[in-house]
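The complex appears here minus one protein chain, its other protein chains still in place.
Up next is chain A:
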Amino acid sequence: MTPVDRVNAGLRRVPVWPLYILGALPPLWFLWLGLTGGLGVEPIKALEHELGELALQVLVAGLAVTPLRRHLGLNLMRFRRALGILAFAYVFLHLLVWLVLDVQIPAQIWADIVKRPYITVGMAAFALMVPLVATSNDRAVRWLGPRWRRLHRLTYPAVILGAVHYVMLVKGFQIEPLLYLGGILALLMLRIRVPRRLRTA
């Protein structure tokens, strides 16, 4: 048994449900910090940013599952659904903070969505995730059959749009959002299966 096999065997005994509990902690922690001054003197933007970045991080983790299995033999497939649902929850909270605490004015929310490209892109990413979270249960998987896999390829454009949203919203030339976008594109590239005849050429 290789070390990876041993890790995989160990992981099979780890239940998935604690991931949801663990995943609920960061937003609660940020909310607590926001209420008690821990996010600085302008907690609204800080909370919005923390939630958005957290969503991107979990999406990156979700995208890493397949390459890790394919290239290292590490099997985290059982946890992927939880990662996707958590990522959606974070994006939803991020959106909620933007709507309720940040913009506040309903007429301006709609104007922003149609007029500001970075918000349009962010909203598109969110919209793409809605059918994914709605079909993240065993019944939907059975009901959709092979169509489920095709539908869930929407993850890729959703994650790319999420990272582009981050790149577009910063002022000046900043590295961090580009690192997310680069990392995401690299992870997506790792999933591309090179046809056999090209591989031997």
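Going forward, contacts are C-beta pairs under 8 Å (C-beta built on N, C-alpha and C of every residue); 3 or more make two chains touch, one makes a residue touch a chain; residues count from 1.
Rule of thumb we're sticking to: contacts and distances are computed from a predicted model.
Visitor: Which protein name, taken from UniProt, belongs to the chain you can't see among "dihydrouracil dehydrogenase (NAD(+))", "Electron transfer flavoprotein subunit beta", "ABC transporter permease" or "Protein-methionine-sulfoxide reductase catalytic subunit MsrP"?
Guide: "Protein-methionine-sulfoxide reductase catalytic subunit MsrP"
Visitor: For the chain not shown, which residue from A:F79, A:F92, A:Y118 or A:W148 touches it across the whole complex?
Guide: Per the contact definition at the top, the residue touching the missing chain is A:Y118.
Visitor: Please identify which residue in A:P106, A:G172 or A:P195 touches the non-displayed chain.
Guide: Of the candidates A:P106, A:G172 or A:P195, A:G172 is in touch with the missing chain.
Visitor: Which residue numbers on chain A touch the omitted chain?
Guide: For chain A, the residues touching the absent chain are 34-35, 40-47, 101, 103-105, 108, 111-112, 116-118, 168-175.
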